[in-house]
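First the structure, which I've put down as structure tokens, then a few questions once you've had a look.
Let's look at chain A:
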Amino acid sequence: MAPSSALQQVLLSPAELSYLHTSLASTPPIRPDGRTSRQFRPLIAESNILPGTNGSARICFDDGTEAIVGAKAEVEKSRPVFAAREEEGEGEEMAEGQGEGGERGRNEWVDISVEIPGMRDDDSMPVFLSALLSEALLADGGFTRKLWINRRFHWKLYIDILLLSQPLSYPLPLLSLTTHLALLATRLPRLKSEKDEDPMFDDDWEASVFLFPQSQTAKPPATLLVMAVSSNIIFDPSKEELAVAEVVLAVSISSSPSSFTPESEMDVGERKGGSLKLLAVRTIDPPSRLTHPGVPNVVNTATGGTATDNMEMAMAREEGVWKSPRGGAKRKLIAEMIRKVLEKGGVGEEVLDGLEAVGLE
Partner candidate 1 sequence: MPREVEPSLNEKQFFVKALEENLRIDGRAFDQYRELDLEFGDELGVTDVRLGKTRIHTHITAEVTTPFPDRPFDGLFTITSELSPMTSPFFEPNRPSTTEILLSRLLEKTLRRSGALDTESLCLIAGQKCWSIRADVHVLSHDGNLVDAACIGVLAALQHFRKPDTSTEGESVTVYTLAEREPVPLSLLHFPYCVTFSYYSSTVEEGETVTLLDATLLEEQLREGSATIGINRHGEVCQIAKLGGVPLDAVAFLGCVQIALVKVKEISVFVSKRLEEEAKKRDKGGLMAELSAENDRVS
Partner candidate 2 sequence: MPLDTSTYSLALLRLDGRRWNELRRLTAQISTQASADGSSFLSMGNTKVICTVTGPSEVKAAPGASGRGDEAVVSVEISVAGFSGVERKRRGKGDKRIYEMQTTIATAFQATLFTHLYPRSTITISLHILSLDGSLLATCLNASTLALIDAGVPMRDYICATTAGSTSSYSSNDEKADPLLDLNGSEELELPFLTVATCGTEDEVSVLVMETRVQVGRLEGMLAVGVDGCKQVRDILDVVVRARGKRILEGSQL
């Protein structure tokens, strides 16, 4: 669960909240900025902006929030003991085979740090965001395998994510998309040495290899923010929309290699055979779950259990007054939200294709 401090409260009056809620709950939803429910805000994206990094990207959203991501790789000695013992135990075929089994990555080879202005490094929000982003990146183990050089060495990839503006809306999608773009642009020098020699690399940057080659289908993950108001599912919510959200999900997806379809992954929602793969889902506490200032105790969700006397009265819907939602989300609704992200021709595909186009330019 995201820490509640992750979302700032928007100072809107009950009437304003009610107006927002009703317009978002109507079919089709009417969003304050006139977007359709699955439309993203316009954004400016560019990649490869910093020559000093292995890969970098910058995304600027329409509302002025801006993020820069730089990925830097360094050669590091692998810790030998652990790996060696495991392999011996696992049998001989690996040794006589091509050593494919050794190409297993470790999660500690990737280091993600998030910097948000006005927050300390150990504040809950940066810590939570970096955990969420690395979770998606490391989910299937395929990513760390790319960092394997040989039995003795590996790449250590540092991904530094900088939010340059104040976190006006929940910055997760911005940071995730920027990271995605930076990883698409990340290149590592071409390996010249063979097998388990000390690694030697080609000096020519032109000869370097992409971490995610364009020819392969494997792509870095992206995390999208999806919210629901009554039964309406809305993508890329703005700060005001989040204020009346009932459910907010952070859905991490990546395009799966066509060779296998993961069935064992968290099987939430029906997957319609799309080429997208669900990596992680997290619920995010929307600010509507927090108690707004000036809310009487009877309707305070935090004291929900105790203040039962006037429960009926409190729950009674009143025209023009917004009440914060109570209770959890319906499983069906969550399943539907995930399906909308994953379906063929859905939002997920659209976003990934759009970002890839940026990298190609």
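In this section, contacts are C-beta pairs under 8 Å (C-beta built on N, C-alpha and C of every residue); 3 or more make two chains touch, one makes a residue touch a chain; residues count from 1.
Selection rule, in plain terms: all candidates are chains of the complex that A comes from, given by their letters.
Just so you know, these numbers come straight off a predicted model, no measurement behind them.
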Exercise for the section: For chain A, choose the touching candidate in this complex from 1 or 2. Expected result: 2
Problem - Residue ranges of chain A touching candidate 2 (in the complex, touch as defined) - result: 50-53, 56, 60, 62-66, 68, 70-72, 74, 113, 115, 117, 120, 158, 160, 162, 164-166, 168
